[in-house]
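Left out: one protein chain. Kept in place: all the others.
Take a look at chain A:
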Amino acid sequence: AAAGDGWAAVCEKFRTARTLSAVESRKDPETEPYRSKYSARALLQEVKQQLSAAEEGGEARLLAVRRAVLEYELGVNHTDTEELSAGEEHLQRCTQLLEPHRLSPDCVSLYIQAQNNLGILWSERDEIKTAQTYLESAEALYNQYMKEDGNPPLDPSEHFMAEEEKLTDQERSKRFEKAYTHTLYYLAQVYQHLEMIEKAAQYCHTTLKRQLEYCGYYPVEWALNAATLSQYYLSKQCFMEARHCLAAASVIFSQAGQVPSAEDNEAEQDQQYLCQRKAEIARFWIKYCLNLLQSARKLLEDNIGELDPDRQLELKAQRKKEEDEKEKGRKKAVLFGTSDICDSVLAMEEKVSSVYPLDFQEAREIFLVGQNYVQEAKEFFQVDGYVSDHIEIVQDHSALFKVLAFFEEDYERRCKMHKRRIDMLEPIYADLNPQYYLLISRQLQFELANTFYEMMDLKVAIGNRLEELDSHTIKKINSLAQLAIKYYELFLDSLRNPDKVFPEELGEDVLRPAMVAKFHIARLYGKLITSDHKKQLENMQTSLEYYTFLVDYCEKYPYAVRAIETELELSKEMVGLLPARMERLRAKMYPFI
C-alpha cells in the first residue's frame, strides 16, 4: 500500500478514535455509557492490526513506539470501561516496548503517562502501595530526563501526525509538564491515603504551583485551594507558608474580576459567587491572624495566664538570632508564582507578620489585619441569610479581642476590649432561637459569662489599687458579677431535659463547662459586695451550695475529677472554710443568741 496515503488514513483513524473517546463519550446515553469508547476501541484495534502487518526493518524503533502508543490508548480505553485486567495488560505492554528507550525524547512522555495510568489502575484495585511505586517511578524518570536531557520531548499524539502538524517546542513542553503535574497530583492523593500528610501537603503545594506555571487554572478555584492549604500549614504552626498561601490566594483571586455575561441574571449570580468566595478567603485570613496571636500567647503565658515578662525577653532575644536563618529558609521554600505575580504576593505578605508577636504593638498590628478581614467577611455573610457563618465570624472577632487583651498591660484598656466583645455577642445571642441553635447558643452563653467574669475580676483588681472602693466601682463590680451569673445560669439551664430537670450525670462534652460554670457562680457569689449582712449570709449560702455541688458530683462520679482538678481542690477548701465564716457572721448579726 502506498506509504503516504495509507499512513494518512491510519492517522485519521487514530484521531477519530481519540475524539470518540474524549468528546463523543460524554454524550453517550445512560443505558449505553461506553458506546463511544467501544467504537473507539474497535478503531484502535484496526490500527493495531495495520501496524502489525507493516514491515519490520530499519524503522523498527519507530514501529515499536507507534505500537506502544496504541497499547497505551487501548490500556486507557479498557481502564475507562472498567476492564482493569485488560487495561493493565495493554499498559504493561506499552512500557515493555518503550523500556529500552524510555529516556529518549520520543518515548519519555508516553512512558510517564503510562505509569500514571498504571498508578490510577492499581488504586482502583485498592492496592495503593502498588500505585505508589508506579507513580514514584514516573516521578524519578521525569527528574532524570530533565537532568540528562531537558529538551521538550515529543507528545505521544505526534506519532500519529503528519510532519506539518507536529507541535512547537513550546506546546510540547506545556503538555509534558502537564503530564508530570498529574504525576505529582496523583502522588499527593496517594500520600494522603497513606496518611503521609506532610508529604501530601508538599505535593499539593507543588501541584498548585505548577498549575500557575504550566497548566492553566481557574483563578477563583485556585485561590480557594491555596487558602485551604493555608489551614494545613496553620495546623503545623508553619505561619510563613500559611501566609504565603493566603497572599497568593488573594492575588490570584483578584485576577478573576468581573465575569462578562450576556444575561443580567447570570451576571448577578456570578457576582454573588465572586463575593461569596472573596468573603470565604477573608475568613481564612481571620483564622491566620487568630492562630498567630493565640500561638504567641501560649508561648508567652505563665501558669496563671498572664504575660510572663521573662519569657518575653527570652523570646525576643531568640528571635533576633533566628532572623538571619529565616531568610535562608525563605529562599528554599516552595514559592508560588511566575515573576509577574511574585511582587504582588510579596506586597500582600508584607502587610502582616508571620512571626510570633511578642508585645502589644506587634499583636495590635496583626489584630488590625484580622479585624479588617472580619469586616470584609461580614459584608457577605450577613445575619439575615447566613446566620451560622455570621456568628462564627463574630466569635472569631471576639476571640481576636480576647487574645489582644492578653497583650495589653493596662487593666482599664483591657476591660474596654472585653466590653467590645460583650457588645458584639449580646445582640446576636438575643436574636437567636435557642431551640434551633442549641450548640451555638450554649457557646455564646458561656463566652458571655466568661467575659463578664473577666471584666469583674479586672474591676476588682483595679479597685484594689485604690485606697477604698467607691460606690461607683462597687456597683460596677456587682453588676458585672450578676451578669456573669445570669449567663452561667442560662448555660446550665440549657443542659436541662425537656422536663426542666438537671441531668444526674453530665455528658462528656458538657462536663467541664458545666463544672466551671458552677465553680465560677460559687466564686461570684463570694465576690458580691454588700453592706447588708443578711444578704451577705444568703450569698455565702448560695456560694456554699455551688461548691458543694462540685465536691459531691466528683465523689459520685470519680472519673470527673480529672476534668476539674484545680477547681475541685479550691471547692473542697471553700466547703471547709465557708461554714465557719458563716457562723462568725451569724454571731456578729445576732450576738445575744
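By our rule, a residue touches a chain if its C-beta (ideal position, glycine included) is under 8 Å from a C-beta of that chain, and two chains touch if they have at least 3 such contacts; residues count from 1.
The rule we apply is simple: contacts and distances are computed from a predicted model.
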Protein name (UniProt record) of the chain left out of view, among "Complex I assembly factor ACAD9, mitochondrial", "Exosome complex component RRP43", "Kinesin-like protein KIN-8B" or "Proteasome subunit beta": "Kinesin-like protein KIN-8B"
From A:E12, A:E59, A:E99 or A:E124, residue that would touch the chain that is not displayed: A:E124
Listed residues A:K13, A:K48, A:H193 or A:R364, member touching the removed chain: A:H193
Contact with the hidden chain (one of A:A17, A:C204 or A:A279): A:C204
Hidden partner interface residues of chain A, rising order: 30-31, 33, 80, 82, 119-120, 123-124, 126, 128, 131, 181-182, 185-186, 188-190, 192-193, 197, 200-201, 204, 207-208, 211, 215, 221, 224-225, 228-229, 231-232, 234-235, 269, 283-284, 287, 291, 294, 383-389, 392, 431-433, 435-438, 498
